[in-house]
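The other protein chains are all here in position, but one chain of the complex has been omitted.
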Amino acid sequence: QETVKVGIILPVTGEKAKFGEIEKKSFEMALEEINAAGGINGKKLEFLLEDDTGRPDVARSAAEKLITKDKVVMLGGGYGSSETFAIAGVAQQSRIPFLVNTGSDDKITEKKWEYIFRLNPPVSEYPKGLESFLTEVVKPKTAVILYENTNFGSSGSKEFKATCERLGIKVLMMEGYEHGGVDFKPLLIKVKQANPDLVYMISYLMDASLLMRQSLELRVTPKLFVGGAAGFTLPEFQKNAGKASDMVYSATLWYQTLPYPGAKKYFDDFKKKFGVDTEYHGAEAYAAAFVIADALKRTKSMGPEDVRQALAATDMMTVFGPVKFIAYDTMTNQNKLPTYLVQWIDGKLELVWPKDVASKPYVYPIDWEKVWK
Amino acid sequence: MNFFQTHRLVKAFGGLLAVNDLTFEVEKGEIYGLIGPNGSGKTTVFNLITGYYPITSGYIEFQGKRLNGLPTWRVCKQGIGRTFQIVKPLRRMTVLENVMTSAFNRTSREAEAREKALEVLDFCELTKKQDYPAKGLTIGDRKRMEIARALATAPELLLLDETMAGLTPQEQADGVQLIRKVRNSGITIIIVEHIMHVIMNLCDRILCINYGQEIARGTPAEVANNQAVIEAYLGKE
Amino acid sequence: MKSIRWSTLVILLLLAVFPLVIQSDYYRHILIIALMWVVIGSSWNLLSGYTGQVSFGHAIFFGIGAYTAGLCTTQLDISAWYGMLLGGPVALLIGLVIGWICFRLRGPYFALATIAVGEIFRLVATEWVDFTEGMQGILIIQTFRSKIPYYYLALGLAAACIYSIHTVMNSKWGYYFLAIREDQDAAEALGISSFRYKSLSLMISAFFTGLAGAFYMNYMAFIDPQVVFSLHFISIMAILVGIIGGVGTLWGPPTGAFIMVLLQETFRSAFFGMLPKWVSEAHVLVFGLLVIFVIRYMANGIVGDWGKIRQVFSGRKASPSAGSGN
Amino acid sequence: MLRMENVNAGYGDVQVLWDVSFEVKAREFVVLVGANGAGKSTIMKTISSLLHPTSGTIWFEDQRLDHVQPYHIIDVGIAHVPEARQLFPEMTVLENLEMGSLCARAKPHRKESIEWVLDLFPRLRERRKQLAGTLSGGEQQMCAIARGLMSKPKMLLFDEPSLGLSPLLTQEIFRLASKIHGEGMTILMVEQNVKQTLAICDRAYVLENGRIALEGKGRELLENEEVKQAFLGI
Partner (left out) sequence: MEVLIQTLVAGILMGGIYALVGLGMTLIMGVMKIVNLAHGQLMMIAMYITFVLFDHFHIDPYFSLLVSMPALFLLGAFIQKYLLNPLLKVDSILPENQVLMTVGIGMILTEIVRFIFQSDYKSVKTSYSFSTMYLGTISFNTSMVVAFCIAVLLTGGLFFFLAKTDVGKSVRATAQNKDAALLMGVNAEWITILTYGLGAALVAAAGTLLLPIYYLFPDVGGRFTLKAFVITILGGMGSTVGAIVGGVFLGIAESLGATYISMALSDAVGLVIFLLVLIFLPGGLKKLTKI
C-alpha cells in the first residue's frame, strides 16, 4: 500500500528526551487515529521519527536524511529552539515545508522563510495571559526575573522585562543561571533582599521545583510567584516541590479543560494509553499531527510547493486551539493563540485566567506562612 | 677564567642542605671525578648544573657564562650533556631515533642529524642495535645509549652519573675504554661513580663530598689515602 | 616515517570523485561531517598522540574558530567566510595563551586543566550575551545550496591538515614532539625546550581545529555555545576519534573519524531505517560498548593495532608489536 | 630448601631462561653471576612468582612455587629485595618498613623488627619520616633491604643489592649478608661485584644466555680461568 511519508524530528535521547518522549507518544497516538479514520485520502500516513538527541548538528543530519534519502513530503517536530533552527535552515534551503510545534524562539518565524510554519506561539507571547491579570488584579510595583540561560530562557526574560517596563513595573533584578544547579539559595537570598512584589521565573522542570523549595526554606515571600510555562505546569513539578508548589502561578499555552474540542479527551486518552500525564507540549504535538494530516489531505499534489500552499491555507480547530498561519508583527507563517494563567491550588493545576475559561477562581492575595506551614 | 666552576653552591630541600657551600673548578679536557657516600649530594650537583633544580645560593659558571636560572634545555645548548643515574630512554623510539633527536640540537636538517647520529652510534659501538626500540635494550646497552645520546648533542662538557653501575667487570672495562675515547675527542667529563677502580683509572682529579660538603680533593692517589675519605666512603679493605 | 605512498593518492582520488558519483545530499553531508572530524581528530592527535599532552579541551579551539566566523557576520557585518581566514589564527593565539597557562602541568593534571578551561570558555560564551548572543546562538544564511563546494572545501582542509602533520612529523619538530611524549625530563636534557615545542604542537593543532570550527559555522549556519564548546560532543568526541583510530599514527584519526561518524549516523538512523527503532534509541549505548571494546582489546586503536587485527583474522598468533607505527 | 628443575621462562614470545636447574640448601649462601641480560633477575622473578615458568618446577621446602600467586611468596617465607629498589615513593621510610611486615608471621613482631633494622641502618633512622621517593639512591637500597628483612623470612633473594652503593656501604652490605647468613638465613644473591661476593658465598652459579654454565664453590670459581676472563676482565 502506498504511504505518505512525513519526517518528525524530536529529541528522544539526551537531556531533552523527557519532553521529546511526550511529543513522540502524542504524534503516535494521533497517527493511529488519523489512519484509523482513513489516512490521507485513503493512503496511509507514515511518520518517520528521527532523533535529534538535543543537538543542532544531529538535527541537521536527521533533516538531510529525511529529505534526501527518505523523500518525505514535509517535516514536523522541532523541540529545542537551536535544533529547530538547524532543521529550519535545511528545510528552507531544500524547499520542503516544516511545521514547527515547540521551538519557540521568536527568530524562527522572523526570517521570512516561506517554508517554515509555526503552530505554537513564540516565547515573547507566553506571558500575554499574565499581563491582564497583573493589570487587573495584582497591580505589582516591582518584579524580579530569574531565568535559565538557554535560548528559551534568555529570550523569554527579555520579553518579560519589556512587558514590565510597558506596565510600569520596576524590574529590581534580572538574573540568569545555568540549569541543573543544586543550590539556588545564593540567588534567592538576593531576591529576598530585593523584596519584590512579583517573582517571574523561566525554568525547566527540576530547577523550577528547587527554586520553589528553596524559596520556602529561605522564606522568600513576594505577592506572587509566576512561572513562565515550561517546568511549572508539569505534574513532576508538584510532585517534587510538594507544598512549595502551592499557590504558584504559571503562564501556559494550553490546559486540558480549555473549551477546545477534544482537549479533555486527548488528555484522558493519553493517560489511559501510556499511564502518565501529558501537558502542553504533548498537545502541541498532537495538534501538529492533525494539522499535517489536514494539509496533506487538501494539497493538490505531494510536491513541496503544493504542500506549502496547502499548509499556508490551513484554517482549522485542534485540541490546541484554532490554527491559522498569518503574518503579524515581525513574524510570518505564525499561528496566533491566546495564552493562559494556571495556578497550583491544593496540589492540582487549575486554569484561573482569563476568568471566562477558568476552571477554578484564582487565589490572591496569598498568605505564604499559612500555605507553607 | 676556568672552563667550568661552581662557587659556594648551596641547595636546600626544606631544612636539608643537600649541597652545602661547594666550590670546585674543572679544567678543559680533564676527567673530573665526583665521589661521596650515598645521599651526599652528587646527583643534586648535576641537577643544579643542568637546571633541574633552582639553586639556593652560589653560582655556576661555564666558559665564563653564568648558568644560574637557565632552563635545562638552554644548559644543553650551552654545551653541557648529561646522562641520568636512572636511565631515561625514549622508550617507543628506536635507538637511532633516540640519538637523532639529540643530534637535532646542532642542526635542523634531518639528513645531517641522521649522519651525526650514525657517527655517534658507531663511536659507541651501537650500530648493530640502531633499529631496536629503546625499551627492548638491556641495561648495559641502555647506558651506552644514554652516553651516545648525550654525545650527539655535541657537548663540550659531559656529566656522567653512575654509567657503570650494574655492569659486569668486563662491561665496565669496555665502558672505561669508551669514556677515554670520548675524552680523547676533546670533551671534558665530570663523572660520578661508586666503582673505585673505574674512578681511579679514569680521573685526573677527584673531589669527595659528604653531606654536600667537600671533605677532600686532589689526585686519585691523594684522595684514596685521605683518612676522612676512607672513613666516610671507602672503608678499609 | 614513510613518505606518502600511492595508496594515499588513490584514497584522495576516490574521495574527490565521490560527490560526483553519489548524488544524494544526505551521503554528501555525512562525508562532509566525517572530513571535518578528520581535521579535528588529526589535530588532536598531533598534540595528544604525538606530543603526549592529552587534551580534553579541543572544543575550545573548535568553538573559537566557529565563533570567529560567526562574529564576523554579527559584529563586523562581513561574510562568515572571513572566518576561514581568521578562525585558524585566532584559535592559534588563544592556544598560545592556554599553553602558557596549562603546560606547567603534566599528564592527568594537564588533561584536567584543559577540561576546566574548556568549561570556562563555554560559560563565558554563554554569559557574554552582548558579544556572542549567548544561548541564542548565531544564525547565518548558508552561501551555497549545493553541498559540492562545502564538500571540496572540507576535503581540501582534511588533506592540508594531514599533509602538514605528516611534514611536521618528519622534521626536527616531529622528533622533538615524540621525545617530549616519551620522557619530558630526558628531552629537556637533550636541549629541547619542552615548553616551546609543546606550544608549537598546540598552535598547529589549535590552528587546524579552529579552521574546522570556522568551516562548521559556514556549513551548519548555526552555532551556540552548548554545541561548539561542548565537552562531550566535541572534546571527548575528538579523543574518541583519535583513540579508536589509533593515537600517534598518521592515519589513525582519519580512520577513527570515518568510523565514528558513519557508525553514529548508522545507529542513530537505526541502520537507515532497516532495523527496529530501539536500535536508534540505544545508539549511545552501542557507542559506549564500542569505546570499551576498542580500549580493552585494541589499546592502540584500529590503525595502531592493525597488525594484531590482521593476525586475528588470518588466524595467526600475535607477536608483540614494536615501536610506534606511522 | 629451594630447588629449580628444568625451568623455561620468558616474556611474551621471548624466551629468557632455558632449562635452568639449580638448588639452594638450607642455610646456604648462593650467588648467581652473569652478564647483563643473562637472565639473573628473571630467575629471581620466577622464584617469587612475578613471572610464571612456561615449563619446569620450583620447589621450596615441600611446596611447589611455580604457579602460586606472587603475594603468597612472602607467607611461604621468601623475601625478595628486587632490582632497582622498588620502594613506595610516596610513603615514608617507616611506612615502607611496615609494609614489609604484613604477613602473619612478622606482624606481631613489627615494633622490634623496626628497631632492629633501624639499628642495622642508622642512616634510615635519620630519614625515617622522609618520603622514600626523595631518598638518595643508596638510601633507597638500604630501605629496600631493611624492608625485606622486616618479614622475618626463611630465605632472602637479593637482586644486585650493591648497585649504586658507595664502596663503604657495599662492604657493609656484604658484611651484613654474611652476618645474617651466619645467623642461619638462607640467601640467594645476584651480584656484579663478582670478586667480593664470590669470596664470601658458599656456592655460586654462572649464568650465560639464560643457561647455567658453571657451578662451584665461591673460591674455586674465583680461580677459574673462564670466570676470570668473562667477569673479572683480567
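As written, the chain order gives the labels A, B, C and D, with residue 1 at the start of each chain.
FYI, a contact is a pair of C-beta atoms (placed from the backbone, for glycine too) under 8 Å apart; a residue touches a chain by one contact, two chains touch by 3 or more.
No experiment lies behind these values; they were computed from the predicted model shown.
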Which of the visible chains would the unseen chain be in contact with across the whole complex? A, C, D
Contacting the left-out chain in the complete assembly, out of A:Gly176, A:Gly282 or A:Pro304: A:Gly176
Chain not shown: contacting residue from A:Ser26, A:Thr68, A:Ser124 or A:Asn149: A:Asn149
Please identify which residue in D:Met1, D:Met99, D:Leu176 or D:Ile200 touches the non-displayed chain. D:Met99
What chain D residues would touch the chain not displayed? 48, 50, 69-75, 79-80, 82, 86-91, 95, 98-100, 102-103, 107, 147, 151
Using the touch rule from the top, list residues of chain C that touch the missing partner. 48-49, 52, 54, 101-102, 104-105, 107-109, 111-113, 115-117, 119-120, 123-124, 126-127, 181, 232, 236, 239-240, 243, 247-248, 281-282, 284-285, 287-292, 295-296, 299-300, 304, 324
Can you name the residues of chain A that touch the chain not displayed here? 13-15, 17-18, 20-21, 149, 175-178, 180-187, 189-190, 193, 205-206, 209-210, 213, 216-219, 236, 239-240, 242-244
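What we mean here is this: only the chains that are shown with their structure count from here on.
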Give me the chains shared as neighbours by chain C and chain D. B
Can you check how far apart chain B and chain D are, centre to centre, with Cα atoms defining each centre and the answer in Å? 29
Measure off the straight-line distance from the CA centroid of chain B to the CA centroid of chain C, and report it in whole Å. 43
So how far apart, in whole Å, are chain A and chain D when each is placed at the average of its C-alpha atoms? 75
Once bound in the complex, which stretches of chain D touch chain B? 33-37, 84, 123, 134-139, 141-142, 160, 163-172, 192, 194-195, 230-233
How about chain C: which of its residues touch chain B in the complex? 170-172, 175-176, 178-179, 182-183, 185-194, 322-324
Applying the document's contact rule, which stretches of chain B touch chain D when the two form their complex? 13, 35-40, 43, 85-86, 138-141, 162, 165-173, 194, 196, 232-235, 237
